[in-house]
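Please read through the structure below; I'll follow up with questions.
What you see is the complex with one protein chain gone and the rest in place.
Naming follows writing order (A, B and C), and every chain is counted from residue 1.
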Amino acid sequence: MNINSEKSSKRLAQEQNASEQQIYLDYSATTPCRPEVAKVIYDSYLKCIGNPHSITHQYGWQATDSVESSRKIIGKVINCESKELIFTSGATESNNISIQGIVKSRIENGMDKVHIITTNIEHKATLETFHELDKQDNVETTYIEIEKNGIIDLQKLHDAIKENTILISVGWVNSELGTIQPIKAIGEMCKAKNVFFHVDAAQAVGRIKIDLQEIYVNLMSFSAHKFYGPKGIGALYIKKKTRVSPIVFGGRQEKGIRSGTVPVQLCVGMAKAAELAELERESEWNRMKNLQEKTLNKIMSSLEDIYLNGDSEQRIPHNMNLSFAHIEGEAIMMKLKNYAMSSASACSSTTLQPSYVLEAIGVDEGLIHTSLRIVMGIYTTEEDMDNFANDAIRTVNELREMSPLWEMKKSGVDLKKVKWHSHH
Amino acid sequence: MNINSEKSSKRLAQEQNASEQQIYLDYSATTPCRPEVAKVIYDSYLKCIGNPHSITHQYGWQATDSVESSRKIIGKVINCESKELIFTSGATESNNISIQGIVKSRIENGMDKVHIITTNIEHKATLETFHELDKQDNVETTYIEIEKNGIIDLQKLHDAIKENTILISVGWVNSELGTIQPIKAIGEMCKAKNVFFHVDAAQAVGRIKIDLQEIYVNLMSFSAHKFYGPKGIGALYIKKKTRVSPIVFGGRQEKGIRSGTVPVQLCVGMAKAAELAELERESEWNRMKNLQEKTLNKIMSSLEDIYLNGDSEQRIPHNMNLSFAHIEGEAIMMKLKNYAMSSASACSSTTLQPSYVLEAIGVDEGLIHTSLRIVMGIYTTEEDMDNFANDAIRTVNELREMSPLWEMKKSGVDLKKVKWHSHH
Amino acid sequence: MNRYNEKINEAFRNPKNVGSMDETDDNVGVGFVGSPGCGDVLKIYIKVDDSDRIADVKFKTFGCGSAIASSSVLTEKVMGLTLEEAKKITNKDIADELSLPAIKTHCSVLAEEAITDAIENLISKRLIKKGKE
Partner (left out) sequence: MNRYNEKINEAFRNPKNVGSMDETDDNVGVGFVGSPGCGDVLKIYIKVDDSDRIADVKFKTFGCGSAIASSSVLTEKVMGLTLEEAKKITNKDIADELSLPAIKTHCSVLAEEAITDAIENLISKRLIKKGKE
């Protein structure tokens, strides 16, 4: 962590104590906008008032300059040409443009029936887009079943590719599990098979290295609010010669792929955030790795029946997705009220559906409800995690004391063999 | 103008002088974000760090509160229930959701062939969406030809409605002409004919009164950067019981109509901007009316052959779309280099196409190239417009001295009868 | 997880009557409902005195905050009631007491089922015992 964010981190920590705010451990849902980023956005609001689409005066030119230099900065971070990047409203839109746009383009070019592939643990922005396309007669979809450790089996993917497969869409870092997919290997397979490859990298920026010259990818989605930038802006990398049809129509901004006034200030903020995130990426990785190990060691050595979901190596250290067998996730969060986290339990969703991701990788139904997703970020301190581990251990013990399942387990009952009386 | 923006206005004016910046007269392209708005956005970045989609901790709840109170404020400004409003990335997206979404919804509900109507002077976000739908076999489109004064003929619209007409889409205030369409009357026609009505109100907020209880409208598009708010956010009013299908898929935010993380800070900024714009609407109208009259009087009384495009009464006074016969728009702007404006001339577009709007209302081809769009806003002072009028008069005279057309006209040649030697 | 009201938070944080009883005791009835796969398991123990009044009650619950709060409220409500009276406790009584959000109604339903199950368990135990005698 550099000095700036060290300072900000202290400030955030102080503020949290002062106002009895929770320690934020939900850095995959969103990240706080860095004060430095908020500042450049604010300054740009006051200084740069034009529409980049206005080509007849200096306000428009200034706005264009702001947008283009932002594009360059982001291009540098991920090592692509800036003209291969378009700005969007977020990763949801980027995924939609990629998937709908490739399908549309191929069908407009005369293909009768196209086949597209994704996995069963993707973000809803991918899965729901696939589900929607499923309804079209001329689109066929395959959802690769991800392995128990949260990683794709390359052979399964390879076997799923057909004559008319036009697109494979895979998320780089899974937002729930933190697992990292072998993007380079998939890219090579796509290249050999002549299939377009879309990567949802929303959870990747600032966490793992992204070098677009070292991997073969046609489209890659980004979202600024996942790396301490503003909400409401994302980007889409479109490799040269990859044709996508737009899904929204209007003033033909962003090469005609994404109509709508380009939000200058958000571009500036996104660029600043990308730059800073990349600067701290490696040191943060090491810091996170250390915090993760300490935290897991502490918890695992004090408590039985704790399971880490997702591969323990092929993952970002920022994420610990844990199942605390025999006690329910929402209850854990309610007891751990000084920490802001999320859970895959049904009770912590608005729809009362448990996480489809844990289910997809075959986590035992009962364990899904006991899971917590703890995601650390640049403002997470060692002290935070020491406290968290201690509080978590106490909480788990307390709740297990109240849990009939724990009692049964302790008395030797095999829970798998119990006949449950359930009305669901 | 209230005291706050009086201050900001002075500051802007000072800054413009200090840095030899141009006087901004392009308030239809975009508006500067008000310092007050930039400030609430900045504050929110520091204070409100969560994702409204996170329902398991206080950061998410705070974010939800920010978004919902913003929605309420905007609902109040336009007099609708806040739950009838969804946030989008701008008016382009709002128009697309409205038009594509209604068509999609009706076709999904079993309609074989739908008919939709718009006008030939709409913003590209409407026209291009219509053009795209045109390609579908099951969609039929009609573009009503707008009258010479820039206003729709209600009879023509009435006659265009067919059995299978499902949607009429009309912009309230035209961005080039400033003309105001009779939305109330069209709404009544739609109600009687049982046709959905979409209104693009991007240019209306803060300029004319919007009271959704007084008009019948099913869908209405807004864009914050058109009323001194941030770029990258808009809203869509969807009247209760109006069913639209989403066009982008993902986390089902905003009632499932608009997936993607809701940009909390932009919502807060949009609400603040809407509130302030509405507060000053009437006084600004009067001030603009006065400035417009003075400016037009000055110019028209000093120069021959100046034409105001668009009706002189049914228009917002902020906009003066003028044709300066016999001299070309870009050249005028280059001479009037202290003012930032736009022109319908081909030379001031990236595509070398002259304005389709002026063409649509039958402005003479030659005159289109001579037009300037001068749009005033809250930071425009009387002094600005005095100077502008004087500078414009001098410039026009200078350029006419150089114009072969002016010379011919002066010597009595009827330009309409000249045989032009043109290679285009 | 919802933004719970203080009643739920309080009942969750300081639950009453957590614990278990000797299931082999003739005067103890056990209610056991729910499943881990659905995210809630409730186990409730009642012990009656000679006049069939609930003299003691304990619960253990695997479940969310509302499930634990509902369990606690249930035990408070039935304590001291006769079995007949206890049978009349409905999920609505519990939901109302806690002002449960609609989406959490199933937690109170489960609590009602648990007490019903416990009473039935006690009665059937007695029938079996009588049969044996």
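FYI, contacts are C-beta pairs under 8 Å (C-beta built on N, C-alpha and C of every residue); 3 or more make two chains touch, one makes a residue touch a chain.
Because the structure is predicted, anything quoted here is derived from the model rather than measured.
> Which residue among B:D134, B:D153 or B:E407 touches the omitted chain?
Only one listed residue reaches the unshown chain, and that is B:E407.
> Using the touch definition from the top, which of B:E108, B:D159 or B:E365 touches the missing chain?
Of all options in B:E108, B:D159 or B:E365, contact with the hidden chain holds for B:E365.
> Can you work out which residue in B:H123, B:R207 or B:H326 touches the chain that's missing from view?
Residue touching the absent chain, from the options given: B:H326.
> By the contact criterion defined above, which parts of chain B meet the unshown chain? Give residue numbers in ascending order.
326-331, 333-335, 343, 345-348, 350, 352, 354, 365-366, 369, 401-407, 415, 420-424
Quick note on the criterion: only the chains that are shown with their structure count from here on.
> By CA centroid distance, what chain is farthest from chain C?
Relative to chain C, the chain with the farthest C-alpha centre is B.
> Measuring centre to centre with CA averages, how many angstrom lie between chain A and chain B?
It comes to 36 Å between the two C-alpha centres.
> Any idea how many Å lie between the Cα centroids of chain B and chain C?
One centre to the other, that is 62 Å.
> Which positions in chain A touch two or more other chains at once?
330, 333, 343, 348, 350
> At which residue positions does chain C touch at least two other chains?
1
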